[in-house]
Each structure stands twice: as C-alpha cells, then as structure tokens.
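Here you go, one structure.
The complex appears here minus one protein chain, its other protein chains still in place.
Entry: chain A
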Amino acid sequence: MSNFFSKAEVTSSGRPVFLRNEVERHLLSGVDLEPEDYRFSPLKSGILILTTHRLLWLPSSSATTLTSASSIPLASISHIFSKKSLKSVFHSPRIRFQFLVSSDGRVFDPGSGSGSGSSTGSGSRSVVVTAVVRGKGDCDGFLVKFWDSWRARAWESNETTGSGSGLASGSGAGTGTGGGLYSTDGSVRMVGVAGILRKEQEIWESTDKSLQDAFQDLNALMSKAKEMVMLAEKMRQKLLAGTSSQTSGTNDEEMGSKEEMQDWLLSVGIISPVTKESAGALYHQQLSRQLADFVRTPLERAGGMINLIDAYCLFNRARGTELISPDDMLQACSLWEKFDVPVMLRKFDSRVMVIQNKSHSDEEVFARIKSLATKPEALRNGISPTDAAMTLGIAPAMAKEHLLTAENKGLLCRDISPDGFRFYINLFPEIDPFNIYLRLKATRCFAEFSVKDYGICITWIKAVSTSG
C-alpha cells in the first residue's frame, strides 16, 4: 500500500520537505484517504496537505512508523468532483478526485522519468479517491484552493521557466521572464487573475502573521499578569486564614499590618469577598458606616432629604484626598440595609436618588404640602417647587420630587403654562359632574350636607373670587 503512492520526504520533526518553489496552501487534519475500488488499502486519519504542486498525506503522530508520508502530484490529477450531495449533510465532508495511474500500477508521476511534460502515459488508467475529512478543518476552503492550485499548474510553469532560462544567454540572475507564476529567483510573480488572488492571499497572510506576533507579546504579558494575580490571591488566602484564626491575644502591630495588606490588595483592584452572603469587603463596610455618620449633618441642614449626587460631592470634599468613586458611593449606600443606621437610600419614580432619614415620613410631608396648597394664595395661584422648597425647608429639586409624588397620590394636580410648572390642590375628585353649577339641594338638611361635600370647592371659589 505504501508503494502505491510516491513517498514524500519528511523532516525530522515531521514536516514535509517541499520542492523548489512549492508552497503549502492548506492543511486538513483527521483525513482518511479511501479508494473507490480497493486498489490500495485506505490511509486512515492523517494530515492532508495541499501545496501548489502536490497533495501530501502525513500519518498522524499516533500512527505506526510503518506508514510513511505519501504524495500525489497535482499533475496526475485528472478530475476533481464537486462534492454536493444530500449525503454530505449527514456525513463528514468528502473530497473526491481522480488521478491517473501508470502501467506499473503506481500513481503517474510526470516529474519522474521523462520530464517532458506529457500528461498521459501509455496505458494509463484512472483511480477515484475520496478524502473523508473527519477533523474540524475548513473543507470548503480546501476544495477551493485545491481547484485553484490544480488549475494554476504551478509545476508546468516551473519547467518552462526552467527551460526558458536555460535558453537565455548568460547564467546571470535575471528577473524571471516568460510566463508562469514563478520567476527565476524563486519569488512569486504577480500575473493575471491568479496573480491578483495570490497577492491578496499574501497580504492576508502577512497581516495574519504580524497580528500573531503582536499577540505573542500580549500573551506573554498576560501570562505574567496571571502570575501576579495568583501571587496576590495566595497572599489574600494567607491573610484570611490568618485573620480567622486570630485569638484575642494578638498584638496590634500584626493586626495593623494585616489590614494594611488588605488595603494594599484592594488598591491593586482585588476585592476580597469573604463569602457571597456577607456584607462585602471590610473596606465597603467601613465606608458605609463612615458615610452614614457623615451624612447626618447635611441631612439636617437640608430638611431630612438630600440628593445622592450632592451627598457624594460633600463626602468627597470632606475626605479631601482618598476620594471614592460613584460606584463605591452606591455600594456604601446599598449596604445600609444590612446595618442599623438611621439613614436610607431612596429611589423616586423619576429615577432621582436621595438619601433620607429613616424617620422621614411621606405622610407628614404630604400633610404639610396640603396645608400649603390650601392657603388662599395657593388656591389662587398654585404652588411652584420653589414655594414648596421654602416652606418645607428643603432643596427645590427635592421639593419637586415631593410634589410629583403628591400628584401621583392624587393630592395635587399640575398646571403647565407659559408661567411655568405649578401645582394646585386637586379639586377633581370633589367636582360632581351632575351638579357643576353647585346648585344647593332643596331641603335645608340636604343643603348643609352638600355644603360640607363641596367644602374645598367652596373655599376655592371664595378664594378665587376675592382676587377680583
């Protein structure tokens, strides 16, 4: 069987030895070569290499040493079948091709023997072989290149160029004349459509190579970084082990240095969660408590509610140097749920986030808003966020949030005009659609009853009419 194909020379590391001007085009692994008529026993699970001149089959490294590398010259290939069939959906992709066999039963090799480029020998028959691709390679790409290489007939131009330069005068190294892909100095010439394709291929290959080189550097960097991270992890583990096994008799110095180590680790960017359910890093816990303490004074000054952004600015300004990120701020506030602190984070419908006292009561605020909105002045002209801010003693932005919340509860309704955005006490629920002119009911007791119902309406009418 191994005598059927020509033997391909292989280097000591298992790579094929290429002919002069032969270039590797594609490689597929896990390929079986199976003849259609059992002329030779199948070659199993090897590497199929397509070059500009030959098809090479190398046994896989696990194969026995008896199987040697084989080659089929592209010149002896007489036909490549297109492989579309229904079967191909279910089976491994296959490549079928046909090549000529010379009279001695072996693959016809035009390179050997006469070398005059006659494509058919006497008495040659043809063999059809199927290459079954069981590996993961790009079979379609291989097929395309197979066609290309076969049609390009690189081996012929090699010969003609070889003979051409022989005829030319002088043995000097001229640049390749004559047709064909290859010039005399062995470099590939760019000729015709094949040449363009070749050029594209080369550009792509060189880009690929330079990318690979670049990534080599990056890989080196990453492997180093990996080492660093592992080192840091080890230290962290040691620290944790050390902390958990501490007895009360530890001296403070050790504790201090351990905390220092922890901080240093944190600054490198490694958060150390003890467990997932726990309150997160010690750093964030401390920060959270510190923030809760700090925020008390501004809260009082701001009337019990302060915008998160404002709190963030105040906090960082107070810290002076070791500023915290917005993320840290958010984390610290979220941790408050787990501790017993008198402050909480609150998110409004408008997605504004505020810090407020736990003792803060919405109801109380609404009561104050209602009393503000029912004053005669407010009945006539409504209230603006600024008015509310002054009365409630809080920032206008916070006041607006409160007014919007009150509106949502049906306590107020809005009035949008060129004068701006104002709120009025909500009269709509009081208005009776069947008595829009407020005709009082006939009997006296009913009259008293109805006046009470329309209490706020009457008040409003009175307030409005006194304005003239």
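We take it that contacts are C-beta pairs under 8 Å (C-beta built on N, C-alpha and C of every residue); 3 or more make two chains touch, one makes a residue touch a chain; residues count from 1.
Just so we're on the same page, contacts and distances are computed from a predicted model.
Peer 1: Per UniProt, what's the omitted chain called: "APOP1 protein", "Elongator complex protein 4", "ESCRT-II complex subunit VPS25" or "tRNA-splicing endonuclease subunit Sen34"?
Peer 2: "ESCRT-II complex subunit VPS25"
Peer 1: Which candidate, A:N307, A:Q331 or A:N426, sits in contact with the chain we can't see?
Peer 2: A:N426
Peer 1: Which of A:F18, A:F40, A:W57 or A:W460 touches the chain that is not shown?
Peer 2: Of the candidates A:F18, A:F40, A:W57 or A:W460, A:W460 is in touch with the missing chain.
Peer 1: Kindly note down the residues of chain A that lie in touch with the hidden chain.
Peer 2: 382, 407-408, 410, 413-417, 422, 424, 426-429, 431, 433, 436-438, 457, 460-461, 464
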